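In what follows, a single structure is set out as structure tokens and then discussed.
Every protein chain but one is kept in place in this view of the complex.
Chains here go by letter, A and B, matching the order in which they are written, and residues are numbered from 1 within each.
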Amino acid sequence: MNRQSIAATMILLATVAFALAPLYRSAVDIPIPLHHVIHAVMMAGAALAGILFAGFLARERRSGAPWLVVSMFAPVFAMLLMWPSEYSYFERHPYGHIVEHLGLIFLGFVAGYGGQRYANGIGWASGIGIVAMAVLGVWGYGVEPTTVTAVAVASSASQALGAPNVTHGSALFAQNCAICHGVGGAGGEGPPLKNERVRKSLAAAERWIENPAPPMPKLYPGTLSAQDVADVASYIETLR
Amino acid sequence: MGNAYLIFESFIVVAALAIIVMLFLANYRAHEPLPQEVVTSRGYALRRYWFWLVLVVAVATFVITIPNFPYPRANASANAKHFSVVAQQYSFAVPAVVPLGVPVIFDVTSRDVNHGFGIYGPNGAIVGQVQVMPGYVNHLPMTFTVAGRYVIRCLEYCGIAHAAMQGGFDVR
Partner (left out) sequence: MSSDVVQSRAGVRVMWTYIGTGLAIFSLMLLAGILLRAAQAGWLPVDPGTFYSILSLHGVGMIVAMAISGLGTLWYLVRREMDLDERIAYLAYGFFIAGVITVIVSVVPGRYGSLWTMLYPLPFVGTYWPSWATGTWLIGNALVMLGFMLWCAQILGALLAKYGGVRGMLAIDYVFRNRAFTESGGKPPPPAMFAAAITAFDGFITGTVGLVIGTALLVHWMDPTVAINPLWAKNLTYLFGHSIANLTMYMAVAGVYVGLPLCTKRAYHTSPQLAVAWWATLLFVIIAYFHHLYMDFAQMQWMQFVGEIASYLAAIPVVVVTVYGGVMLVHRSGMRWSLGSMFLYGGMIGWVVGGIGAVLDATIPANVDLHNTLWVPAHFHTYLLEGVLLFTLGWVFVILEQRADAVSSLVMRWLVGLGMFGGGALFVFSFYIAGAAGIPRRYAVEPAPGPFWASVGTVGAIVFLIGFAICVFEGIRLARLGKSEATA
């Protein structure tokens, strides 16, 4: 054991210890962007360890070609593992969460080690690449601005289009829709409006409410006005 | 803004110049070859001036165009009248009438996918445009100097009826 291998082992152990964090703190409390950062740190440690390991394991360079393939695939699987959904199995269960972290550490290690086994320097490229993927995710992977607010902001300045009123929409929903779709859209006789497999856009939802297919009743333009439809649709948009 | 044909003409002139110069240099006394060292030493002597010329033109273009950037400025938005624009597949909700000669700001957003808000003047030329993005409000400052009917066209691909997505308002 030389100094390099000791350092590599220490870094790897520290990273794995870090991965056990969900045991002590409910992971769901952490917002998704911060989560990406934590993943990036883990993978950075693992990639560094991988690069260092490769330094004393890879004596001959010619055999490195297959490693290149492995290290190129690592980032894709890492992105899949980082699935930023609160409904994702890995996020909800602490042990699943740890499995996810270990997977990310494995992939970070593979990226660094595999790249370096192929050629000196490529480990840094693929290691930085996989960490950069996680960091990039901070700004948009699993987070978004809400369409409803933007439409409201744009509309509030003039009377060209009434701003959808989500509160009014929720009242209308309780009166007219909750019988079938359940309170809060949880589902019942009709399909649930939360956790939908395929989600309608706001405009599509409005069109649907205005012109539904049976057995859903057509309440527009009789019971609901155009403004009511917009309000209900924007309320449904908030159900996630 | 509204200078598309001027840009086109300058493009044609510069491109034609480049083509003529390059064809000339390739064919000029082509049958009286010179050793490469001679051509190279002449070329290197000229090269410095050529590089500086390109640099000066590029920097000048950048500096000269800065005042014409279309982005909203803090002082302009204070007393301007706001108009909302909401785009969706495949229509625009726009005001019917926009005042002439005073600064206005369009607050533009989308209900579904990315669209483009392209304003075409009464003469058919683009006078201003901004992208329309769901979840964001883009503020487009404009001052209309010509009265008439303005046509809105979608300038970002948004689906099957993208080419038919139009709107319009009167400026008076």
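One rule holds for everything that comes next: a residue touches a chain if its C-beta (ideal position, glycine included) is under 8 Å from a C-beta of that chain, and two chains touch if they have at least 3 such contacts.
Not measured: the values here are computed from a predicted model.
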Residue numbers in chain B that touch the chain omitted from display: 1-5, 7-8, 10-11, 14-15, 18-19, 22-23, 25-26, 28-34, 36, 39-40, 43, 47, 50-51, 54, 58, 61-62, 65, 68-72, 89, 112-114, 116, 118, 120, 124-126, 128-131, 133-140, 153-164
Chain A residues that touch the omitted chain in the full complex: 61, 65, 68-69, 71-73, 75-76, 79-80, 83-88, 115, 118-122, 125-126, 129, 132-133, 136-137, 139-145, 195-199, 201, 203-204, 240
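Assume only the chains that are shown with their structure count from here on.
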Whole-Å gap between the CA centroids of chain A and chain B: 36
Sites on chain A touched by chain B in the complex: 144-147, 149-151, 153-158, 160-161, 201-204
Residues of chain B that touch chain A when the two form their complex: 82-86, 88-89, 93-95, 107-113, 134-137
